[in-house]
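Working notes, structure below.
As you look at this complex, bear in mind that one protein chain is not there, while each of the others sits in place.
Note that the chains take the letters A, B and C in the order they are written out, and that residue 1 is the start of every chain.
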Amino acid sequence: MGFFFKKGNKQPKLKEQYSEETDTAPAKSKDEKESSYYNSETNLHFSIRYISTIVDQDIIQKNILPYLLDKQFASIADVKKILPIEDVQIETNEALIEEKLFNGYLVLKVHTDKQHVAFIAAKEVIVRSLSMPEVETSVIGPKEAFIEAIDQNINLLRIRLPVKELMIEEFTIGSVSKTRTALMYIDDIANMENVNTMRQRLQAIDFDQINDSSYIEQLTADNKNSPFPQFLDTERPDRAAGVLVEGKVVVLVDGSPHALIGPTNLVEFFSSPEDYLFNWITASILRLIRLFAVVFSILITPMYVAVLTYHYELIPKDLTATLITSRQVIPFPPILEALILELTIELLREAGARLPTKIGQTIGIVGGIVIGTASVEAGLTSNVLLILVALAALASFITPVYKMGNAIRFLRFPFLLFAQLLGLLGIVFCLLIVITHLLRLTSLGRPYLEPIYPPRWRDLKDSFIRLSFDKQIRRPSYVQAQKEIRFNPKHQKRRHDIEE
Amino acid sequence: MKKYILLFLCLILSGCVNKSIIDEVDIERGVGYDEASDNKIRGTILLSKYNEDGTTENVTMTVVDETSVNILSRLQRQSDSTIVYGSLKLVIFSEAIAKKDLIEISDAFVRDARLGSRMYFVISEGSAQKVLKGEYGDHGNATFISDALDHNIKHGDVPKTNLHLFVYDYTQKGRTAYLPIIKKLNQQRIDISAIGLLDRQGHLVDKVSVKDMFYLKLLVDKYSGGSQVVKLDGDRATIRSIHSKNKIKISKRNPLEMSINIKVEGIIQEYRGKKLTQKKIEQFEKKFAEEINQNTTKLIKRFQQLGIDPAGLGHNAKQQTRNFDFKKWDDEYKDLTVHVKTDVTILESGVVQ
Amino acid sequence: MQSIEAQRKIEPFIVFFVIASTQIGSGFLVFQRTVAKSAGYDAWIAVIIAGIMTHIVMFLIYKMLKEEGADLASIHQQVFGKWLGGLFNLLFVGYFCYGLLTVTRTYIELVQVWMFPDLNVFLFTLFFFVLVFYAVNSGLRVIGGLSFFSIVLPLYLIFIFLFILPYTDFRNFFPIYDHSIKEILQATKDLTVVMIGYEIILVFYPFIKNGQQSKKWAHFGLLFTTLIYLYTTVLSFAFFSEEQLKETIWPTLSMLKIVELPFIERFEYIGVINWNIIIIPNVCIYLWCASRLLKRTVKIQQRKSVVGLLFIILLIIPQLETRYQVDKLDDYFSDIGFIINYLYIPLLFVLLSIVRKVKKRQ
Partner (left out) sequence: MQPIKVQRKIEPFIVFFVIASTQLGVGMLGFQRIVAASAGYDAWISVVIAGIATNTVMFLIYKMLKEEADLVSIHQQVFGKWLGGMFNLLFVVYFGYALLTVARSYIEVVQVWMFPDLNVFWFTLFFFILVFYVVNSGFRVISGLSFFSIVLPLYLILVFLFILPYTDFRNFLPIYDHSIKEILQATKDLTVITLGYETILVFYPFIKNGQKSEKWAHFGLLFTTFIYLYITFLTFAYFSEEQLKETIWPTLSMLKIVQFPFIERFEYISIVNWYIIIIPNVCIYLWCASRLLKRTVNIQQRKSVVGLLFILLFLIPQLETRYQVDVLNDYIQKIGFAVNYLYIPLLFVLLLIVKKVKNKR
């Protein structure tokens, strides 16, 4: 009981501490350096301050100090003239010092002029080189992925869209992390309403730390209590460039190799970038298979539980024997059996994801085979269910977007519980809840279930199927792009007679 | 929040409804009714028990009671696990029951939503219990008998039947029902030995033997199989009928006369005799049509005498008459003239002439 | 007539395949019985004579086509004038359609008897015609390609026939020339009509690059089919007894019944399926010629007339139900074919020569 009381008292204390801390003068961090110099030619004393761990010492030694010491450095205004560095700012605002200091600037003060400060950019940027996409891999097509440096990522997009209409707005988000976040869109294509919504949401974020774009995603989602991701995230510059041209909005976050895309819809999560690289027939069939697999993976185990628990009449007479004999020695009701197996699969997946790649794969395969076979032989699960669960797991892994894959795996459990509760009726109950939830969902205020509902015949051309590019005359209508037409359809080639 | 979770858990564990997990129930696949003394009914149910090695064991349980409905609840008490009857495939009535109580018993099957419409009602020669007690096939007796009926309906001479069609025929004015009759040959085999004809009250009154089953099917159903031997001046041909349909029409009113047009398309499967020319084929067509005419007319005469109407002449007459009076029809039916006209077309005669 | 684009034309040597494939059709499966009826085991002589006949007709045809831009329609116009010529064109359209109908229905009967007795004729024809439309819609170049495959792909059947050798008796042929010349000529007549189809070159000739260069290929094609026919005749005569042959409706297929390979028993099923490949270019080319002639005569877009013709035939085919009706269909087709190839074409040749002579003099 005492525990609870303590908890109640803790809060004010914490506040006091916090305020005490801010009262005292900030302690200097070890890497904060300040040194004074003297320019003998102009007889000027000046000092520089910088954070040694984020500035490039090379720049200081080669490009700053020699010039400051040897050239005609008479007043602070001269700094701009004599330094071979582009980003030099002269400010009067003392408050900026700290921000600039921690963003890799040198702070230059001249003893004669107490009012002005010069900020000289000398940031050291450590960038890893471009690598292959790891989540959205594809056999063919571009093989570069975003990296953690935002400038590099913007560069990747700029190269793909070298037009002046590609707009970039930058925000600094996170009271502690000060993360640079870029909002990108194409000025004359994107709907300004979408841009404004995204801008407002980004500006409204009040959080201390932004570690990844996923933080932004969760903080700006339309419905924060939904298992479904409401922004598409991608690590592929080609995909990001592609959606920019469709009129969507892309958000890049410094330190995150994933870009956010909005508005999006449910079906888009099942399209893989490869769909645009194959011929449209192959791509469409693959997409349909993917969607079917998803439905299958959600419904098959709940169906098994429902039918075996309540609806024996539904089972064809030739199948009854198979089902009954496979379950004969199993001591659990179907629901427990299914839950055990589903959880096992989830465990294997988690274990595989946590372990280093090579061991992970091995665990996956070995675990699957060994545990599966053993549990069947031990009479804990029936082999029919083992097949179904394994198939369902397989099917759930083909979702091209990782976050959507997770949502789908999560969905299976409520379905299972309701199947146990009310049989097939329970499954439909759950289905209706999911449909209602999806109907409520929006992405940047645009309906999430489009083009299914509201039904948009036109948008079907790139949803369940992907029609050939010459049929993709208009941009998706839920984006409500300013310019709807993608290209001017040439005069339809006249159909010739057989021999002409 | 905790409260809700607790509530939810309660629900999950209790459930709204009773479960019937398939490996924990006994599935009733067939049921048979025999006469017992004192106007009681002896009911036998057939359960399919599935062994681990994939074989099916036939378990029968028998009890004598006053009504057919009580039988299951009495047997329920004798069983170690719940007997569920939703997958019932086969109901067998002994001939004695079929002559008396068939309709009363069948009410329970029609009324219950749990049962499918495709289940078979059959009449057994001799005791139904004995039929159920055989060991036919590997997948259980009920499956065996219903499969046997299935394929004989599809490719043989048994006219289409199931629970729905039985009720349809029985309840349709100007039509009477029929049911297949099976006979146990020995412990491993059964035979579909005849078609039983029921009168308007649902009592078995007549049987059509194997010989006439072909003609009965021509009258009441469409063909997609079945074959018949036709003899012509010492030559002999086996004609396999691949399609047939019939059309029943009122050909004349006052006095009422009806005509049945039967169209048969077939191929010659076997031929013994002189060279099979086109002329010969035409002769066979004619002969076959004549035989059909004769036999079906004979059948219809028999129906008229018994006052039954499996071909649905009354129903057809009603369709072609405004304000049809069934009372008048009942009188007329007995001496109604019925013309049967058959049109046989032989499509193929194989790869040699 | 507007000139035909070069890429629409076919190479001269393709004519070999087109001619050969038109000649090998449903008739190939049944001809032995017909000829054996008249000339017994001597019918192989009739095959040779029939082969020579086809060469003669082909020679006449090429003579007629020698003039620049000539085809059946222009020949008719030259000989009979615009209106009467148009009428004759339409008669040919009817003939080709009838040919198409006969070939299709005969093949369907084959499928019915040998594979699926309860085949849904309408649906099958529908599928078949969808395929045919797809091919014809793609133009003569594709039909030519199909002809090529219809000769090359089933060519292995020639070797398959060798498997019947253990069951043959080649002494059946002796004594050679045991039948009267009249009987042999009767058999020749029966045979010539089995081997018709090559007259379609009258219609598609303008689509051959350097038309006259194709002449030798056309003759090679005829020669090839003659040899194939001879080969089958000789084999089937050695295989069947004379009585047996007279009662066997499809001797070619019945022969295949004896073939049994380690991986497949009952080779005649493969034969029936193969025949689909052989039939397709046959049907396509008849349809193409019919629609082409219609275009040349009454200016209907070819695509439209193809659809129209297919639709009509699709409705007719399920009406022909019995073996007898199909037989009659075949008989009439033989009669008409004989008249056209061996009476009408020589007559046309004579008329054309006269007309050309007269014109030249003027």
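Just so it is clear, a residue touches a chain if its C-beta (ideal position, glycine included) is under 8 Å from a C-beta of that chain, and two chains touch if they have at least 3 such contacts.
The structure presented is a predicted model; accordingly, all values stated were derived computationally and were not measured.
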{"item": "Shown chains touched by the chain that is not drawn here", "value": "A, B"}
{"item": "Touching residue (missing chain; options A:I205, A:L314, A:V384 or A:L460)", "value": "A:L314"}
{"item": "Residue, one of A:G262, A:P302, A:G423 or A:P476, that touches the chain absent here", "value": "A:G423"}
{"item": "Chain not shown, touching residues in chain B", "value": "11, 16-18, 86-87, 113, 115-118, 160, 162, 164-165, 167-169, 171-173, 175, 316, 319-324"}
{"item": "Residues in chain A touching the chain absent from view", "value": "310-311, 313-317, 319, 421-425, 427-429, 431-433, 435-436, 439-440, 445, 449, 453-455"}
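Following the convention adopted for this analysis, only the chains that are shown with their structure count from here on.
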{"item": "Inter-chain centre distance, chain B versus chain C - centres from mean C-alpha coordinates, in Å", "value": "52"}
{"item": "Centroid spacing, where centroids are CA-atom means, of chain A and chain B in whole angstrom", "value": "64"}
{"item": "For chain C, residues contacting two or more additional chains", "value": "none"}
{"item": "Parts of chain A lying in touch with chain C, wherever the complex brings them together", "value": "497-500"}
{"item": "Chain A - residues contacting chain B, complex", "value": "308-310, 312-313, 315, 317-318, 320-321, 323-325, 327-330, 333-334, 417, 420-423"}
{"item": "Residue ranges of chain C touching chain A (in the complex, touch as defined)", "value": "4-5, 8, 136-140, 207, 288, 291-292, 295, 301-303, 306"}
